[in-house]
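Taking it in order: structure first as structure tokens, then the write-up.
With one protein chain held back, the other chains of the complex are shown just where they sit.
By letter and in written order, the chains are A, B and C; residue numbering begins at 1 in each of them.
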């Protein structure tokens, strides 16, 4: 069964990509699973300078999901290029650098530095856990357009724009990204959320709100992928709460060319394998010849 | 322990209200539980004319939640007033009429008819399951302002405006409602969502998308209540995924004066009782003298 | 109807993926009418599955209530893992029932798959009232057959069909029924089973009254949430949980 998918001329051997921020730079998970299994790996969000991230607590569990507020802790682009990328490059999988600027110029600088060294870059216009940049830009279609356009100009590799779900109409962001020349969009990033410890009456996340991920957000994510699929022609990378191959298939039917898995990695590091196998079996049973036939193939 | 809360001069003996659309007009649940337990009951959404609602399927289950697309099936305002209200009026609980227009004028007409007969009206500017009115109006702060203003003019009782979470910034809606004279706001209505049957590749909801409710949406709802609490002075009625007294207390700490319970009624019809008792015990253990001390009493 | 915590007496596999569960409940046993169902909360702490699951009461014996079900998804799987002594939360009896105030008549009953379960209680009641009952049972194959002996004990004639012919007639249960039906022979027809079966029966446009027990996804099970709507004649809307599950087959749209 052919699981190969193509995004802007880049061939992924299968549609399963590790989601940014849940997989570090692959090193830790490489001890548990074969990274070659992945169609691609999106790195932990990278910034120009090293960041120590947000204060504790950064994590809490809620019904069917987790809220995180890591706040883009990362070693900075230089350390990424020197210390992390060579390791990742050893594997037969596409490397996607998730980049995070706090201004248009920073996004451009990051793109200039990493785009020649990776297969794709993912412009994170949706981080809910930083006070500038991220979602602050990403909620505004004009900003999405502007940043995408500039990044495209300087990027040596295809550009994915990662969209935030915390908006009235995500398709406006998708259309803005497409118009600006994005090669693909990825969605959704986490949904802004909050939980309170009723004993201490303190928020369970130090920054008060954080980003909700995991199964709880899946039906919202599937809806958004479907909405975007109707509005843009560029490939969509879908994610949000995928726990197994059935969830992944839902996203593909809704219009996703590829999918990313995040939170599930913490629970079941074998998820990539199970999802890949599950999709393959499904395609066979349902009589499809290739996964491409399934993308957006919804019966309305 | 004093559980009484006040909204625009109306005293609710406790803060637990049955959420609109999950409780019909009380008749069915009255066979299972004592309706006098509720601080208030928000009725099934009422329209001027009878509506048969959306086609089947209208319901599906997802991780930690349900998606519904009832589409405001209801007998129309006349039948409500004649056939349903007299029954509801027998109980010692505040009756809130949830009204749904497809134009400003319809909202006004509904308010004129029902407001003299009930304790409060809840202007539903957030139904995701109709093609006009509802959320289509409710996403636009200007429309929220306009409709609230006109409804306030003609209403003989306090006006609650029910807000949609499907927006970039729910506080804009809250502020618009407050400026227009709303006596309270209630949030959140369901979140637009979608699920697909991977065998048939059909959406599990006939109208393709529906509204997500239940525990999955709780952290999003708590966040929105907290955001609104910081922006408006009028009381907030919080809801979204409340399953037990702990969840209810989270909403109150986040800033809700009262709470509504929806989906949980389907699972545990005793929830109202358990939540009321649970809040009471909590207040006692934590040394509060009244529930009012808890509203918005968050430790940041 | 009441909310009841009941203790499982038995929960046994009786065919491929098919289980028969029983518990004691005087209240349910006394108030049961054939066609009624219950809405079961399998695990109070669970948020997935979240909702209760509607299952028909198959039959009662003394205080003992029997429910038969097929494992199709997460809820029924969880239920099948419960053992004797464990407690489940049951809301019921719910819904209307088959019209059974007839006596000394010839009745035909058609059941397909798990739709067969609620027919046990119906057959018992009709026989108690002195009717002659022919039952037509459709199964996928001989491995998925259940309760056949029970029906043979109760009914006058038990006709069986399997899709693959591994037992009884080969083919569709509606065909067998059609071949046996005549206006003179039967006064009334009852049926329960998958939608295609019910649709085929409706399309026969029988010259006698025919009542079908229907299914729709349910949240509340008591008529409050309006999720389980079904279209009737003249743009009427019914609710399967409270107006049904049993309807005059000609009065509702079966899609």
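Heads up, the rule we're going with is that a contact is a pair of C-beta atoms (placed from the backbone, for glycine too) under 8 Å apart; a residue touches a chain by one contact, two chains touch by 3 or more.
In this text the structure is predicted, and so the values were computed from the model without any measurement.
Among the displayed chains, contact with the absent chain in the complete complex occurs for A, B, C. Checked against the full complex, the one of A:165, A:214, A:238 or A:255 touching the unshown chain is A:214. One of A:4, A:73 or A:109 touches the chain omitted from the figure, and that residue is A:73.
Only one residue from A:28, A:92, A:105 or A:132 touches the chain missing from this view: A:28. By the touch criterion stated above, the residues of subunit C touching the omitted chain are 45, 47-48, 74. Annotation for subunit B: contacts to the undisplayed chain at residues 63-64, 215. Although one chain is not shown, part of subunit A still touches it, namely residues 21-24, 27-29, 31-32, 44, 52-53, 56-61, 63-66, 68, 70, 73, 214-216, 243, 263, 265-270.
The rule is simple: only the chains that are shown with their structure count from here on.
One inter-chain figure worth recording: subunit B and subunit C are separated by 36 Å, centre to centre, where each centre is the mean of the chain's CA atoms. Between subunit A and subunit B the centroid-to-centroid distance comes to 34 Å (mean Cα coordinates, whole Å).
Shared interface positions of subunit C, i.e. residues touching 2 or more other chains, are given as 47-48. Across the assembly, subunit B contributes residues 63-65, 215-216, 243 that each touch 2 or more other chains.
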